[in-house]
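Only one protein chain is missing; all other protein chains are in place.
Naming follows writing order (A and B), and every chain is counted from residue 1.
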Amino acid sequence: MEKDQNNILEEVTQGDYKYGFYTDIEMDTAPMGLNEDTVRFISAKKNEPEWLLQYRLDAYHKWLGMTEPTWAHLHHPPINYQEIIYYAAPKRKKELTSLDEVDPELVATFNKLGISLEEQKRLSGVAVDAVIDSVSVKTTFSETLEKQGIIFCSFSEAVQKVPDLVKQYLGTVVPSDDNYFAALNSAVFSDGSFCYIPKGVRCPIELSTYFRINAANTGQFERTLIIGDENSYVSYMEGCTAPMRDENQLHAAIVEIIALKEAEVKYSTVQNWYPGNKKGEGGIYNFVTKRGICKGNNSKISWTQVETGSAITWKYPSVVLMGDHSVGEFYSVAVTNNYQQADTGSKMIHLGKNTKSTIISKGISAGHSSNSYRGLVKMTKRAENSRNFSQCDSLLLGDKCGAHTFPYIKTENKTSIVEHEATTSKISDDQLFYCNQRGISTESAIGLIVNGYAREVLKQLPMEFAVEAQKLLSISLEGSVG
Amino acid sequence: MLSIKNLRVSINNKEILRGINLEVKPGEVHAIMGPNGTGKSTLASVIAGRDIFEVTEGEILYKGKNLLEMPIEDRASEGIFLGFQYPVEIPGVSITNFMRTAVNEQRKYRGLDPMPANEFLAKMEAKKNLLEIHAKLANRSVNEGFSGGEKKKNEIFQMAMLEPALAILDETDSGLDIDALKIVANGVNKLRRPDNAFVVITHYQRLLEYIVPDIVHVLFDGRIVRSGGKELAIELEEKGYEWIRAELV
Partner (left out) sequence: MDGTIVANYNIKDTLLGLWDDNSARICMNDSARIKELRKESIRIFAQKGFPNTKQEKWRNTDLSKMLNHPYNFPLEPDLENVDLNEVFRCDVPGFETYMVAQYNGWFIDRGNQLKQAAEGVIVCSLAEAFVKYPRLIEDAFGKYAPVADNSLTALNTAFARDGVFIYVPDNTDVAETVQMVNLINATDGVFLQTRNLVVIGQNSVLRLVQCDDSIDDHIGFINSVTEVVLADNARLDHYKLQNKNDRSALINNIYFHVGAGANLSTNAISLNGGLIRNEANVTLNGRGGHADILGVYLMDRNQHIDNQVFVDHAQPDCTSNELFKGILDDHASGVFNGHILVRPDAQRTNAYQNNKNILISDKAVIDTKPFLEIYADDVKCSHGATVGQLDSEAMFYLRSRGISMENARMLLMYAFAAEIVNKISIPQLQLRIDDLVKKRLRGELSVCDQCVLHCNAKEQKVAFEIDMSKI
């Protein structure tokens, strides 16, 4: 019995990556490797103002003086930063103004991803900004949004259109020397999304970006900046995939969120970068810095992430709770399988009074993978009457994987309350027997139980994403391609 | 429908069932009674396919097929339902989702397409009404935080949804107050049909006042030591299990 179950576990945990196709599009690339010229090349390609070039060069020089962090519970061969192409863009003959002009190959790509631009535009009312490799290909729905004063466009476009806003906020949440990968991104970021919600505006639709790494030997360095002005609301979603390639590809993104007084920003990610094959070859190295600041009183930032992809995930979406009564949330499901490694979690830095944060993290490990939660909750002296609640659970499928929890708690005042709980468990034989007895196969039962386990997090996702995420969870762990 | 011949079962080399013989025909309701620890629940678990037990001898035929060779879920899809004595909690999995998965997997086994969502929800509603279950089951997780009575009612509800040919109810009456007991018994009675059968395992005669059995068996020390009509249950209740014990010596 024990043996059978392990076999089944092994089978169901060896699902194939279904987004591993590669799109043949003509690309415009920078020469391989990184030096000052690469930085200048990227900046010039994007026709950037001088201050931004200086920002990049400054970051580049800081990066040169930094070393790769080693504290995470991750193991990988050294990354050769000179063997990466730092800029790759689909070649285009002219400016795109309507969906019909988009490269048909690209449209096909999105159709395969299940996010046909056309369909999304018509049916779900989701505004999509699609980023392939480094360049934003198409932003739909901008016009509808523009009427309300919402700016939702590619980062490069924002630099041209609203340079003052970009200059005012870029690097204010994640300074260019925040960490090694943040410095690298600040030097070579190529594109990403920009979003500004004006005062008092409630964004009527979900904003969404799809990231995809396509070209070989390419790094992807997106830069996303979201600004919620006073009393505004926006829900933003991000999805990612990459083709199957034998070599590892680097992804080092930065997301900055600024929530001003009474603003609320909800950020959801379904990360499904190529995780490598069953032997642990290939896959994306995902080193991402995501941070938001609740700058004004009563503001709120909420991160929800479903992490199923990448060979390595190094990611700690955080919130700096600066405004009084501000709220930070982090909901995460991280699945690792085969030889995937994830070191992920959140930081909640409480600066303002009566601030509140919640961390719910569900780790699921299978195969030979390693899954770590790492988090910091800090109550500073000024953060009187603040509260944090953290719940970090791990579910182990199989006996060759690891699940680890590294919560750091620092409290410097006497009126705040911090609570942290964590459990580690496996799917019990009783639960499987119960499901089997109702006619549910072991494979489906595991999918069902895992989804149930992650429900608290999945229910935070916008509807469109929740369905996809549920499927993804099952696919990541099951043999069948759903 | 169910034919058990000379079934011997052990766990950790300790023999629990020592040669069980049992015939169940469509339309019948069997009651299995007996003191604690005599193997009643083991028998139910072995029929359902729990594999912590080792069948050392004998056979179980179900609709002419060798049941012991079938995986648990195939037995379920063939129409065997076990009402658990201690239903397990499955956090985060809603009853709707759970039942829908079970119904559709069983349909798949029988070569049918999945049941359309609206039809499924209507069926859930109909069965709830039939059983007079008023609780908002749909969004609650399977058995999580349920009271003892709610868990048992939920088992009967699942039975109603899955419409099994053979339902084995393992001490479904234990821990129920009289109102809950009536709901459970009422459910069983409403689901009785000429083409299905029930095996009701119970410690007390009380349940049998509401579910009238055709045949009563007394299980003692791993064997069925006596079988008879419903009057046997009454006799047992009056004289107690000591009576059987005394007769056996």
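Observations on the model:
The rule is short, and it goes like this: contacts are C-beta pairs under 8 Å (C-beta built on N, C-alpha and C of every residue); 3 or more make two chains touch, one makes a residue touch a chain.
Just so it is clear, the structure is predicted and the values come from calculations on it, not from any experiment.
Among the displayed chains, contact with the absent chain in the complete complex occurs for A.
Residue A:L397 is the one among A:V234, A:I301, A:L351 or A:L397 that touches the chain not shown. Within subunit A, the residues in touch with the undisplayed chain are 71, 379, 381, 394, 396-426.
As a working rule, only the chains that are shown with their structure count from here on.
Chain centres here are Cα averages; for subunit A and subunit B they lie 48 Å apart.
On the side of subunit B, the complex with subunit A involves touching residues 48-52, 71-73, 75-77, 81-82, 84, 87-88, 90-94, 97-98, 101-102, 105-106, 109, 141-142, 158, 162. Against subunit B, the residues of subunit A that register as touching in their complex are 1, 428-431, 433-442, 444, 448-449, 451-456.
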